[in-house]
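Accompanying notes for the structure given below.
Missing here: one protein chain of the complex. Every other protein chain is in place.
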Amino acid sequence: MFSLLINSASAAKWLPAPATKLAEEVDQLIYFLVEISVLSSLLVIGGFVYFSIRFRRKSEKDKPPAITHNYLLEFLWSFIPFLIFMFVFGWGWLLYDKMRDHPKEALEIHVYGQMWNWDFVYKNGKKSSGILTVPVNKPVKLIMSSRDVIHSFFIPSFRIKQDVLPGSYTALSFTASKKGKFPVFCTELCGAGHSSMLATVHVMELEEWEKWLAKNPYKGMSLAQIGGSVFQKSCTACHTVTTEKRIGPGLAGLFGTKREFEKGEAKVADENYIRESILNPSTRIVKGYGNLMTPFAGLLTEEEMTGLVEYIKSLNSSP
Amino acid sequence: MTTTEAKIHKVAHHFESARQEESACKLGMWLFLCTEILMFGGLFVGYVIYKRMYPAIFLQGATFLDWKLGALNTVVLLVSSLTMALSIYYIQKGKNNKAILCLCLTLLCGFIFMGVKYLEYSHKLHLGLAPGALFSYTETPTLEGLPLYFSFYYCMTGLHGLHVLVGMLLIFWMIILAGKKQFNTSYYTPLECVGLFWHLVDLIWIYLFPLLYLVE
Partner (left out) sequence: MSEGKNYLNEKKGLSSWLFTLDHKRIGILYMITVFTFFLLGGVFALLMRLELFKPGENLISAALYNQFMTFHGAIMVFMVIIPGIPAFLGNFFLPLQIGAKDVAFPRINLLSWYCLIVGAAVALCSLFFNGVDTGWTFYTPYSIRTDNGTLWVVLGAFIMGFSSILTGLNFIVTVHKLRAKGMGFFQMPLFVWSLYSTAIIQVLATPVLAITLLLLSAERLMGIGIFDPKLGGDPVLFQHFFWFYSHPAVYIMILPAMGIISELITTFSRKTIFGYKAIAFSSVGIAAVSFFVWGHHMFVSGQSEWVGILFSFITMLVGVPTAIKVFNWVATMYKGSIKFDAPMLYANGFLFLFVIGGVTGIMLATLAFDVHVHDTYFVVAHFHYVMVGGTLMAITGGLYYWLPKMFGRMYNEFWARISFAFIFIGFNVTFFPQFILGFMGMPRRYHDYTPVYEPLNQLSTAGSWMIGVGFVIVFFVVLQALLKGEKANSNPWGAVTLEWQTDSPPPHENFHEAPMITKGPYDYN
């Protein structure tokens, strides 16, 4: 019993703190599974370790008895595991059903996955990248689709996960019960930037959330600041603001330099070049880089586009 | 011509008797046919799923196929199956020359089938009725998903056509063996196995024809 206590305690220690009611229920199932697994493993492992010591070969003349079968025993060790399996199957089903329950009154938010960031679009048309903002204690339904390959939207603290497909919608529902910021991972291999395809769920009070929703995010910002905020949310998986090369080039000092392309031509990086390489990156690929970037045509407002150009220009002046 | 020592089939060293060898070969062949059915099965399952998803494009797609040519090919393959079976029958009766004649007829049917297939393919490709992304037909308005129908058409008939070609090669090989008088009334296992393969290829076409040409 003692070891069981330690064990469920340690499972609780390792799991990220649950931030929805459902996550707490899932945790009960996880603890139970860990306990029963540890117990049954100990039983079997203990059994054969004990037999190994107790029945080790004492002399070459040992004559072990020929025990070929025992129907009662065999029935028991088939039937008892079966009962346990059915029990956890039922429990798992019950909670899975709750996860798949999408309440009608839920607040709907559209989620778009693309290599390698997440965009969120709210009912009033407001967009945000990299940060999903939701009110606490209110059911939320995410309606998700992908702009390129399959991704998967995983919020460890909520214990939920759903693949995000191109060409069709999938959904994920939750009711956050705690305020705070929770990490989101992509859990379907989607290319070089897979492990940098991160986002945050920001859970806040309803009033605060409504204020946030109504606010123009760029109010009072300079163009370069607008660009900087877009950059932070959409570009950091592949680009740095130093000269360090990641999946794409580092952007410091890039503006105004001569870029040599795969096809042999070269061009000075001016405003039009920056614009083209963000909106339609496959037009000109710089030597040494793959054709990996998602085209941003249609995903940025004119203000954001210009902001990005100004932001990249501003990286030249700051040391 | 008398049979000399060299022409009598020798049972492989690890078999005890000719009967054991024959039954082993046949079991192996049947298992191989199972794998073929499962391989085509994947395509059939895909077909069923997409047909349910987009019934309209399958309906429209079939109108681009000439059911008369399909029916002709069906008849040709059925006849070839008959001649294939007859060749085994004649070997069993010890009539080697008649068996060779039947095999040649089977091979001829194979050529006719592939010839018709070639006409169908070249006509469609000429019109731009190509699979998926290569589709470029513009003469009449078509449904948006139509290229998908042609993807199935080319994949299914293409894989089948490949099997017909392999079958023809095998039949050609059987003609050579029969010409060398390798078969007799008690030993004709290779011929029987090739026969089984050819019947399977025929059978698959029997399913392909209505699925692709006669969509309702």
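Going by the order they are written in, the chains are A and B; count residues from 1 in each one.
Here is the rule we use: a residue touches a chain if its C-beta (ideal position, glycine included) is under 8 Å from a C-beta of that chain, and two chains touch if they have at least 3 such contacts.
On a predicted model such as this, the values are computed, not experimentally measured, just so you know.
One of B:C104, B:L159, B:L177 or B:L203 touches the chain omitted from the figure, and that residue is B:L159.
Shown as candidates are B:A18, B:L43 or B:V79; the residue that touches the absent chain is B:L43.
On the side of chain B, touch with the chain left out of the figure occurs at residues 12-15, 20, 23-24, 27-28, 31-32, 34-36, 38-43, 46, 49-50, 53-54, 130-134, 144-145, 147-148, 151-152, 154-155, 159. Seen across the whole complex, the unshown chain contacts chain A at 11, 14-16, 26, 29-30, 33-34, 37, 40-41, 44-45, 47-49, 51-52, 55-58, 62-70, 73-74, 77-78, 81-82, 85-86, 88-89, 91-97, 99-100, 148-150, 152, 154, 156-157, 159-163, 165-168, 170, 183, 185-196, 246-247, 290-291.
Quick note on the criterion: only the chains that are shown with their structure count from here on.
Note: centroid distance chain A to chain B, computed from Cα atoms, is 49 Å.
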